[in-house]
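What you see is the complex with one protein chain gone and the rest in place.
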Amino acid sequence: MFANLPYLTVVVLTVIGLSIILLKRNMVKVTMGLNILTSAVNLLIIVLGYREGGIAPIYTLAPQTYMVLPTPQALCLTSIVIGVATTALLLSFTMVIYRKYGTVNVAEMRELKE
Amino acid sequence: MIAFAITAAVAMGMYLIFTAGSGNIGYWSLSELIAAVGLGVVTGAVTKEFLCHRHEYRMANPLRFLLIPVYVIGPFFLEMMKANLDVAYRVLTMKIRPGIIRVKSGMKTDLGAFMLANSITLTPGTITVDIDEATNDLFIHNINLPEGDEEKEFFTGEELFALANLPAWIRRIAE
Amino acid sequence: MALTLSTGSGFWNPVVWLIAIAVVVVVVYLVWRRGEAGYTAGSAQVKPFISGNAEPAKKVAQMPASNLYWGFTEALSGYYSRVVPAHTGIVTDYLLWVLWVTAALFLLVVIT
Amino acid sequence: MIELVVHFLVLAGLVVSAVLTFYFRDLLAAALASGLFSFLISLEFYILQAPDVAISQAGIGAGLTTAIFIIAIRGTRRFEEGTE
Amino acid sequence: MIVEALILLCLVIGVAFNALGVLGLLRFPDLYTRMHATTKATTFGSIFTSAAVVVYGAWIFLATGDSQFLTLLIHALIAIVALAFTNAVSSHALARAAHKSGILPHPAVVDRLAEVKP
Amino acid sequence: MTVIWEPLPYWYPAVAALVVLIGASTIRLVKGPTPADRAVAVDAVNTLVIASMVLLAVIYRQIIFVDIAIVYAVLSYVSTLYIAKYLGGEM
Amino acid sequence: MIPQFLWDHAPAMTVAVPLLAAFLCPLIGKFTATGRKAWVLAAAAATSALALFTAWRVYTMGTWVYVFGATVPNLSVPPDSGGIPIRIIFEVDAMSALMLVIVAIVGFSVILYSLSADGKRSGLEGYYTLFLLLIASIVGMVSTGDLFNFFVFFEISGLASAALVAYRVEAGRAVEAGLKYFVVSTLAGIFMLFVIAILYGQYNALNIAMLASRMQFTMLDKIALVLIIGALATKAGSVPMHFWTPDAYALAPSSVTALLVVASQASLYGLFRLIFTLYNLSLNAATVGWVLIILGVLSMFVGVTMAIPQKDVKRLMAYHAISQTGYMLLGVGTGLAVLGNVAMLDAFGRMAMEGGIFHIINHAIYKGLLFLTAGAIIYRVGTRDMNRMGGLGHRMKWTMIFFMIGALAIAGIPPFNGFASKLMIYESVYLFNPVLAIIAMVVSILTLASFVKVFHSIFMGPQLPEYEHVEEAPTAMLWGMGILAALVILFGLFPQQVVDSLITPAANALLDQSGYLASILGGA
Amino acid sequence: MQMSKIVRLSADIMYPFVVIFGLYVIMHGHITPGGGFQGGAVVATGAALVIVAYAFHDVKAMIPKILLYLQESGGLLLFIGAGLAGMLLGFPFFFNWLANSGSLFGTPIVPLGPNPGELNTGGFLPLMNIAVGIEVWGGLTLVILYMISGVGKEEY
Partner (left out) sequence: MKRNLTILLLIILAGMLLALAAGFTYGTPLASDMDDYFIRFGQAQIDTNNIVTTIVFDYRGFDTLGESTVLFTAVIGVSLMFRRFFGGEDDADE
């Protein structure tokens, strides 16, 4: 239980992120929720690659050669970039919709239905 | 052109500071020196309009330049120590008497006003709240205003500092 | 046959259908020829005959799309009154549906 | 042992800041909380020996994403009207 | 030995001032006074904790001559400088913004700025 | 080439203390009546995070980790300025 | 030189060429508009040619493995690695090649159409850039053999499509549609990232073949499968998660919509690829098969019944797209449900899968055609409300003919291609479970009914006075539609040839897990 | 509207520092933590600093937009070009054709295991870092600029 704490944190963060996107009605808030979700997955990926006692996988001035796994870090880097791209595009959509509709409430953004 | 040269040189110097300890030409390796030149040129081209925004080259004088560390380590640090002890005292005892006062800085250049403002923010129990764009007068929030000082219309910079005359130092550096 | 599609349990050949279409086209053409013989442009023949009533304006004659299949939707109104409101147009509900399906599948996986 | 305590505190801080993001009605405060979340997750990456990711998260989460959120709040409105 | 004591001293001072800063952040009555605590005390404390690293780097550098500790020293110094510089400016910006947005210093004896800019 | 250098035993308690202080600053983030108070709290957290990062670099015996603290110091400033600009109504 | 170059590098070039063109497009567009048009058309033509070449070689010479960054292009497992593929690998087998053919056909005709249809809007350099990026991302999604690379292209396609859907900013509603699509797509992306984390954490591999060879069917793998179905079925537009589809398809420019259909089918491809190659017989294929079948039946029925009362022509077609996706899920799901049972698989399972896969290509072509005709009508008439249309058949004869071809094909009327694939699905699914086949036929009839409505209200009736001066669509648009219409007829007339040469290899490639693994891991 | 004089001057001073620091992170991406993306983000944040300190219409004049577009496309072209160059030399896409070559960025003898690091190593990795750095710099700055342009009060 105590040893798996980072994984539990990932679970809690994911649930919080999901509850933000499901229970909140403000589009900016929903974007924040998606951001938290992405961060939670990133954390999961990094934690998966952590080795007890390992150091960062960089040989420059490294004190030892027992290292944590490098691939998760590479994946995580990519997913952070994707996260910021997503955030920027979502928020610009939200801003344009606010100009058009005068609202950021997702319950009122429903010109399209049925 | 001068702006470009100065900015590039500053950038180059900064890069060399970052990479000190990389090799054995001095403390640098050959490739770092070459990279310093290239990156300095790029940075100079991009940021020359900002670092030399006002096209005053007074600070290019190495004497003034080298005075800054002296100023920071010497009088400024002393004032800072005193200010922090003061803040510690205020935090523990909650004896405060705050107020926003106006200080005639008397600085002629923007850099001087800037340095004074930052020194004021970090040193005696004060924070710069606003600056008058035309006259460089500072509005500062003082955490413990002595009795009776709220009647005074203006303060001068020297009155704020007890241990060293920081405005004089700043004038020496920036004007 | 090159054109035959064998489906394992049966087959299908488009040529049959093409021949049927050709036959229908020929028949239609013959019927059309018969009518064309007695047709003169510009006469009263061109006017549509609506039981002796005057021809309505073109806008009125055009039947709007939403009136088609009115009976169908009316007959299935019990179904439509449930399904159509489900398309709320709220993005949170979209996400809710996705997550519900995921949760249901997860429960299914746990059971099996 | 003490590194476990540090790690635990950082994780607890992460959860707290995420909850705060949920809780604040004032979007500006929520943006601040999500900025704090970014800082702390960057520290967590740092502790997990992922310096590349930590820099990336610091640069993106701490600097740019907060800035973009604030621009978006300025472009829309500051308070959310009510939930559910 | 004496260097270790110096490092310990730096760390203790740094943590103590940081703690005071956070305490002030929690205890002070209004925004501007809180800002005093965070700006001055935490900056000062962080400077001292980083100064511990600087001292440590300088110590090993002088002892071994290994240039990587020079890098450590210089980078820690840069962190200190950047920290002090940015903290000062950002607290000024925050104070100004707060004053512009109408947050007045609550227990204040005088407010010259409000007189100038209504 | 690498020199084995052992960090002194009291670095870690210092980091732990700083992290506890981060937690304490969060209280102001929760309570702070105005957004400006919250921004101040976040600013304090930034400073503490930078300090603890510098210390952790020594604990992990990785000099290259100090760079992250510098990046942090530079960039958290920008987000604070954005908040200030918004609060001042200047954006 | 050039042929040898192609022979070596065609799969990579198929992605690299549209990407390169897209990176240059904004710069060229800043200087000349004509140059931009020529550039975009050339890039699309080159991409299509490369994709067709790749597909041709795969169909004639077997699976094509291309390793990025190795010393030789097919060194998938370095000798010193102990049998682990460490680099990103493109693995183009027959199923991927089929998708490449679809992208080549639809992509090119859509670009041809779009150059004429969207020629006078603002922000065109960005528009065409996104177009090329969308094509590149679809190509990448279908040809990659690496899970994370699939995710990256998945995200590119999500971003590019969302931006394209929201392209007509001035309409406002378009941005709303784009936002909805994008939020859903982001959630799907997060699911995919979870899947990657789970699989990577267990098996320390990202290559699909490597993961498949190490698969142990733990609880975590089952959760990963759940997330895969959730994410990719959402992007494909299956029913309980279909809500974004009508919004996005209706509000996007018509040429984009035709490509969005292909993009969602690429997600469908991903779903099939991951289920069949990564999991294959693992967890109770019957359960997963029934899940797909149920999703498919729901999609078919709800899609078509929702289509009937629609007034907006593109929204109606979007609901039909959902309904047709149901056929594919039904066909392939039937094949999956009997995967473990060789006798039943040979009796009808294989046929059902072929039907489902054949329907993918048919659907892409005729649905593309229908959206293009709808776009042509909207281009000339200026409204999407069918209540306000009528009598357009008098002036837009070619469009009417193309529309008729598409409508008959989607309704499964014999000489066109829709009938052939639907027939295969009906017959094989009838052997599996008669009720499903009957539902499928009913849905087909309802499809015909709703297209009769569309045809009647758009083209039939007296010529309305406000549309007296409507002209035929421009020639380039007609060419774009004509290519697709010709293919509809061609596929309808020679179904057996198409099935033999394209579909059966694809279905076999999907079923043959060991062959897929062997081409990367070397006979393992 | 622009911020106070102090903030503007600090932005003026910090901008070269941030830019050179970002370039340092980019250049040292293959030996220290960092790389093209992180460095590009740092530099773009520097641009964001200038954007926030000055008024928007001043910034539009100070930061040329066409240059940012050029950076964005040019960085990506350099990136994909570095990949394609390997193809032209007869290797697959993204083959590291500069590693251990003895020419630029290819110091032939690299000490294995922990070492102090040397800038002139890494094959085309520094090239890629520079390309991505340029692209991210332009791209993120453009994002900030465009988004700030959208907050104005005028009707859309």
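Labels A, B, C, D, E, F, G and H are assigned to the chains in the order they are written; within every chain, residues are numbered from 1.
Following the convention adopted for this analysis, a contact is a pair of C-beta atoms (placed from the backbone, for glycine too) under 8 Å apart; a residue touches a chain by one contact, two chains touch by 3 or more.
Everything numeric here is computed off the predicted structure, so don't read it as measured data.
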Residue of G:13, G:99 or G:163 in touch with the missing chain, whole complex considered: G:163
Subunit C residues touching the omitted chain (full complex): 96, 99-100, 102-103, 106-107
Touching residues (missing chain, whole complex) on subunit G: 19, 22-23, 26, 68-69, 80-82, 84, 86-88, 120-123, 126-127, 129-130, 133, 136, 140, 148-149, 152-153, 155-156, 159-160, 162-163, 166-171, 175, 194, 198, 201-206, 214, 218-220, 223, 226, 378, 382-384
Missing-chain contacts mapped onto subunit H: 29-33, 35, 37, 65, 72, 75-76, 79-80, 83, 93-94, 96, 99-100, 106-107, 110, 112-113, 115, 117, 121-125, 128-129, 132, 135-136, 139-140, 142-143, 146-147, 149-150, 152, 156
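Basically, only the chains that are shown with their structure count from here on.
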Centroid distance [mean C-alpha coordinates] between subunit H and subunit D, Å: 25
For subunit H, residues that touch 2 or more chains besides their own: 3-4, 6-7, 10, 14, 17, 21, 25, 32-35, 37-38, 42, 45, 48, 52, 114-117, 140, 143, 147-148, 150-151
Residues of subunit E engaged with two or more neighbouring chains: 21, 35, 43, 67-69, 71, 75, 78, 82, 85-87, 89, 91-93, 96
Subunit B to subunit E touching residues, read off their complex: 17-18, 20-22, 27, 80-81, 83-84, 87-88, 90-92, 94, 96-102, 117-118, 121-123, 125, 127-130, 132, 139, 141, 143, 145, 150
Complex contact set, residues of subunit C against subunit G: 2-10, 12, 14, 17-18, 21, 58-59, 61-66, 68-69, 72-73, 76, 79-80, 83-84, 87, 89, 91, 93-95, 97-102, 105-106, 108-109, 112
List of subunit F residues in touch with subunit H within their complex: 1-2, 64-65, 67-68, 70-71, 74-75, 77-78, 81-82, 84-85, 88, 90-91
